[in-house]
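Omission of a single protein chain aside, the complex is shown with its protein chains in their original locations.
By written order: A and B. Residues from 1 in each chain.
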Amino acid sequence: MRRRSISYSRYGFLFCLPFILAFLVFSLYPILYTAFIGFTDLKGVATKEFHVLDDPFENFKNLLFDNDLFRNSLLNTAIIWIINFIPQLGIALLLTAWFTNRRLKIRGQGGFKILFYMPNMITAGTIAVLFSSLFAYPMGPVNSLYQMLGWSDEPINFLLDKWTARGIVSFIQYWMWYGHTMLILIAGVMGINPTLYEAAEIDGANGWQQFTKITLPSLRTIMLYILITSMIGGLQMFDIPLLFQNGGPDNATYTASMFIYAQAFKGQYLYNRAAAASMILFVIAAVLSAILFYLLRDRDAARLKREERRIRKAAAKGGVMNA
Amino acid sequence: MKRTLALITAIIMLASLLAACGGGKKENNAGSGSNGGNTSTTTNSGGSSGGSGGSGEKITINLWSFTDEIPKMTEKYLELNPDLNVEFNSTIISTTDNAYQPALDQALAAGGKDAPDIYAAEAAFVLKYTQGDMSDFAAGYADLGITEDMVKEAGIAEYTIDIGTKDGELKALGYQATGGAFIYRRSIAQDVFGTDDPNAIKNEIGPGWDKFFEAAEKLKQKGYAIVSGDGDIWHSIENSSDKGWIVDGKLYIDPKREEFIDLSKRLKDNGYHNDTQDWTEAWYADMRGEGPKPVFGFFGPAWLINYVIGQHAPDTAGDWAVTEPPVGFFWGGTWVLANKEVLKDEAKKQVVADFIRWVTVDTSDNGLQYLWANGLMNENGTKDTVASSVVMAKSNGELDFLGGQNMFDVFVPANQFASGKNLTQYDQSINDIWRAQVREYTAGNKSRDQAIADFKNQVRDELGIDSE
Partner (left out) sequence: MHNTAVKKTNSFALRLNRTFVYIVCVFLALLSIMPFWIMFVNATRSTPEIQSGISLLPSGHLMRNLEVLVGKSFDPITGFINSFTVSAGTTICAIYFSSLTAYALVVYNWRFRQPFFTFIVLIMLIPAQASAVGFYQFMYKIGWTNSFLPLILPAIASPAIVFFMRQYLLGALHYEIVESARVDGSGEFATFNRIILPIMAPALATQSIFVFVGSWNNLFMPLILLTQKEKYTLPIMVNLLRGDIYKTEYGSIYLGLSLTALPLFVIYFLLSRYIIEGVALGSVKE
């Protein structure tokens, strides 16, 4: 009996093996290698030999204490992510509430869902170029509109304003991803036990109450997933700010990923500094995620998980008995 | 412990397996990519001399470039040499988004049979490949059989040689000469100055920036802008400065370059331009005269006329003329380099050497530069100034687009202002940062001192170059 159950659990490890191997080769090794480079003097494209620095933390110290640009890029990344994510999650939740509301019965939901995801399919390059030409100066559609409506007499160079530029980048980001977020949220709602809603309806709870009392709490795990994937995506924000205004104006949309790219591939090929910056980014991501985990931790879920395990154990036992 | 060991062994085995299969796949694809020809690097120099023996195996030359200009030349080259058993395998990567340099650098560093044999570099970063970090990869022209005498005989522009030379060893030459002129609208000249004669206009807009601003004021009175944006004067300032951005490893702001911030402000505050940025739609619109104010002229070399103004504003043909700019300068240009590795393969070396010779120092009527200067590369070929003064002397630069003016009269003397002494290998990146900060100042977003301080900081933080 015991041998049998062990032989099944072996498959658990076996089935995870491809994942583990791919991770070790394509992620872990490059990461460790990157981390190592962060402590060395590796720069210049054709450098074959490099050594650990006398002060191994020199690159890190430089970035954290002497590099305004890096600090700015972190700040920009945070600002752009926040002003994109709050409305993105807001609208996605709202649409989810509407689409899953049993009384509202929105028609053409399928069509809307298809359309809302569509912006995700366009390449970042296209959209960045499109927006730069929309806000072009001194002549461009938005400028023409402003003048037509009498809001301004002279053409305005919108893209020289830091907050306008950040706003546009955030908007593009928001617009590309809210459909995706919505689809995942709806998937989460569909996984909620329908009897919960039926019971609530009998108790006379309205749509809003159902949403806040049943839907939201049940979506904790999914929300955590969305928050984390979106945050990682936000930290990697690269092509849109690059192609939109090349990080400008005055570096207002210069993101951390652009910084890393610039260190590694522009100018002097400062691989070591790029690597150190990558590691700092990783630490930031880890700390933020830990905070998110803590904030969204769910005591009920922990309890449920225990129960689940108990049930599964019972099932496994049953399985063995059947065999 | 045993299990960990087994795991590690498994990983290593898998990795080597994947590597093997990756390598195998690569080879297959490379084979099929070249008409089934054997692309291995075995030499076939035995029988045929000069690399032109038609009987041997096909020689594949990897060519890296950032536009299709040189790949197009290879077509012409093969057309002129029909019995060559050579194939050019062109890789074109644009310089936008800074993609070309990293890719080229890695390919050169990686070596092997996919490594570039011939590669092109643009003025904004050529120094890196001729004198800077990547210069060790370039073969000396002398090793390719292109001698100093040949260069001298062709009368190649001095700055082209300067830029291509490291410690006395020539490693790269260009085919273009990119001395700049002021390219202006005849109709506007008539309206404001009463004449469209290049010799008269030359004295209206220059010499020197003070005369230029006097002319700007006159043009403004009649509702014209003298240039489209500050980018137009930047190129003439950048390449007329005495020193480059980096002196002794430190960031250095040449007084002439620093003056740009004030000139730019003056242009903007007085409304002398349309405040466009170069290479944007508004800039092109100004070539057609569709901007807020009609624009008098542009600073640029011959290629700007053919490839940019001519392409974007074909309806204005005949209304343009060129004259000497207030400040002499040059802008752009492409240099051709060969990988040192080709010297090891006699057959390959012959082909590479012959092609580069044809592009850079061949002054015959079938040489690239003669064809290039006279617009004979293809049916609707455009004319351009080329590096060889010998070729320029026998070429005709009359253009209908310029109302029949012979542009070579202006562009050939302009080449004397060009100097290779003020380039650095980081120009592309530093220029971007500098111009962005100047724009912040002219827009009134920050003070002059602040803009310069921010410029220095960013160069330090992004490129790792300290200020002096």
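Operating definition for what follows: a contact is a pair of C-beta atoms (placed from the backbone, for glycine too) under 8 Å apart; a residue touches a chain by one contact, two chains touch by 3 or more.
Quantities reported herein were computed from a predicted structural model and do not represent experimental measurements.
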Residue of B:77, B:159, B:212 or B:284 in touch with the missing chain, whole complex considered: B:284
Option from A:85, A:158, A:175 or A:211 whose C-beta touches the chain left out: A:175
Interface with the undisplayed chain - residues on chain B: 18-19, 21-23, 25-26, 29-30, 33, 66-68, 71, 89-97, 99, 102-103, 106-107, 109-110, 112, 114, 279, 281, 284-285, 288, 290, 303, 307-308, 311-312
Missing-chain contacts mapped onto chain A: 5, 8-16, 18-23, 26-27, 29-34, 37, 91, 95, 98, 103-104, 106, 108-127, 130, 133-134, 141, 144, 175, 179-180, 183-184, 186-188, 190-193, 218, 221-222, 225, 228-229, 232, 235-236, 238-239, 256-257, 260-261, 264, 271, 274-275, 278-279, 281-282, 285-286, 289, 301, 304, 308, 312-313, 315-316, 318-319, 322-323
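Criterion: only the chains that are shown with their structure count from here on.
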Inter-chain centre distance, chain A versus chain B - centres from mean C-alpha coordinates, in Å: 39
Interface residues, chain A side, partner chain B - complex: 21, 24-25, 43-46, 67-70, 133, 136-140, 155, 157, 160, 242-243, 246, 248-251, 259, 262-263, 265-270, 273
Touching residues (chain side chain B, partner chain A) in the complex: 10-11, 14-15, 18, 97-98, 101-102, 105-106, 108-109, 133-134, 136-137, 274-276, 280-282, 285, 290-292, 426, 429, 432, 436-437, 439-440, 443, 445-446, 454, 457-458, 461-465
